[in-house]
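One protein chain omitted, others in place.
Residue numbering begins at 1 within each chain, and the chains themselves are lettered A, B and C in the order written.
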């Protein structure tokens, strides 16, 4: 019998080499590290994985590498959205061959489509895909998938779940309320890391959480605590994860903050595909220092040599402070001040 | 020592008589019924109470009646927003005299103000109000109050809490995370009934929930179950409350759906101040029938005589069905079909 | 026969005295100055006039003063929106007695109403007002009035026009296209000063333009040039008015930038009703200096003594520059630098 998708899935970032190409060795090392960190599954070619910034061939290669490296240790949810229905179905076929467990397909983007068009799009895929399909709702980036549409699509056996990145707990409740009675096997995953705990309590099966690409051990721990009913321990952990998530999400254009953070865990991810201006490069370095301080509090990385100023809760202020302190420290080293 | 505001507060609707004036007898009867139903407090002149549709004198009269009728049995959180800072402070003084426990003041509306202006507005009130002040954040209707601004305002002892109607659980977590360490006595209330359970679990102190004006016994029960850690029983109740809330909120212009519902509990609320078109009147009657069926499931009202069709989860479809069924029933009664 | 409303109407600001009350003398002087400046009419109690920040009695007094002072020299379009339909109709009756030419009524705000509710609201007013009614559409602040609703409302003879502050030229075209064939007498006014010229060319009858409260002579000139078909002269004037409008609108919470500007014309408007934080006061002073430089270019005010730095087109940069220059000038005066 098919296993329901459950737990924490990592929408993994993709490391690049000096020429901007996929760094396969580092990607394989990263996959191993994530699995060792305890994540329940991987979700390559998600939004965090910058799927739109790769070519078709590169997207295929990413799935092939991740499936190969995971080698059955954890399920792979493969992002399979392509330019149109025909191309997307082709990707479904290919990723099925590669050994992916299921695909995740984002609602059509660029054009903002009506629910009827969203339905027609996924219906065609549901009828033709050789692999199970997870809908992917991310209304800030793509055409929204509303509850009636999800309900209609849940009539196709091939559609086995939804990954929702709205962050709206009420919306999650509405989905579960509408669909679970008809399809108990339907999987509900949240992409909003800061509410993983309440989502799980209200009935979600897990999450596809970018933060688990940075601190897999902590996201796994949060999941385990909640599932074990140890909410008193889970709550403060969830609250602290909020700080690191917000810092990564709101301090740079997504997902650059996550790229800056993963390097602190000992990986070389290279320069991203979206170029940074000179100002942004300075800003990224400051953010990285703040993130190092936050992660040091969790004990997963060392604090910077010159120490960490107390954080204010306002990430922009904290970035400025870190830069100032670092400059002062260097000046002191040189005997200038 | 001051008691922290906790539990379920009802933002009560206001019954009107045939001339459109405040129906004082019915309002007093309604206050008694709500208290008997178990709500922890009342919140007159909230958004549900249509405060903007009353005159200054009427808003004062509503607070006077509610304070007088409650007579100390439950705390009163009095909505006190007026045209400008001076008038608002005057209302604070008056409601203090009336015996209100605290006031709730919505962020400036109509104009969309910057955080700095929102701060300046509440600062002036905090410095001059003789009664404790609860901030009221409702970004869909008024200038948003962001976390840094709430933090700055929490430095005033007079500001004792926030009532947030964003419905965003992550935002609630951010507020609690930022302010509770500095002000453990600060109260966090949610105005979004469908996520009362997860909000409480994440640390909120209670809610100002319009649904408690319709089914006070159920909202109280939900609160008690969650606080007692009986989440297995709370979860299905929260899920069912979602259905009634959504039906009341999304099927008519707010708060007309709630007015239609409260009549089912045996109150005469009269025609609202916002006129209805002919079409809207028909629609309201259909909604009321659907609501009667939903509430009948809870056992708090009787089902309609002609029974209830199975609900589809799509309130618009259900309304049409109810109307059709009612028409058919009458035709059958008359031997036409 | 009734005269159609045409031309430039000033939504006048309201001067306050040291205690924050209406400064009647200054208001009367301002009315005279505006009429002398050539505006075709006045529009007290508009959004620029901060109608929501006054009490009912103050709103009445504002209309009474403006009608009295204008004394028939120009038509008065009186903002008459009150808490509900009954109160609004009462205001219509009163302003009719005061001698207003017509009233302007903003769509219901705070609650976001559906087109059907917007229709029901204005229908009730149209059936009961003794004075002609202009609809007021300002979707950024109030429930939007869509074209089908305007068309339905134009069936009431009492509804004689619309004042639209969407700033959308295409929307203006849609309104004119839909309604003018049925009601050639219907008036279309735009509240978006930076597109007065294209709006007039596409068929609008005029505007209610806050900028005309600051530079009445220039807005009148722009109107006259466009109506005379002298577009070559109108275009550069419209483009330059854009700079002053943007500076006033986007550099402070509306309408504080306009209050800062009108003082440059020799009026004492006092502190506004919305309090300013310490930071905002500094910022307002900087803005005022930039505005003085912009207006000096038009020759309507003198340049600051220490002169004007070249403007960058980025108002925030310009504000900083002005402050720096002023500080440097004073330091030089004192021989410090």
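One rule holds in what follows: contacts are C-beta pairs under 8 Å (C-beta built on N, C-alpha and C of every residue); 3 or more make two chains touch, one makes a residue touch a chain.
Source: prediction; values computed, not measured.
Note that the absent chain touches A, C when the full complex is taken as a whole. Residue in contact with the omitted chain (choice from C:22, C:56 or C:242): C:242.
Only one residue from C:22, C:56 or C:201 touches the chain missing from this view: C:201. Residue A:116 is the one among A:116, A:302 or A:333 that touches the chain not shown.
Chain C residues in contact with the hidden partner, per the touch definition given at the top, are 148, 151, 167-170, 173-174, 176-178, 192, 194-195, 197-198, 201-203, 231, 235, 238-239, 242-243, 246, 313-314. Contact between chain A and the absent chain runs through residues 20, 47, 52-56, 83-87, 108-114, 116-117, 119-121, 123-124, 140-142, 253-254, 273-277, 279-280.
The rule is short, and it goes like this: only the chains that are shown with their structure count from here on.
For the pair chain B and chain C, the distance between mean C-alpha positions equals 36 Å.
Note on chain placement: the centre of chain A and the centre of chain C lie 48 Å apart, centres being C-alpha means.
The set of chain A residues touching two or more other chains is empty.
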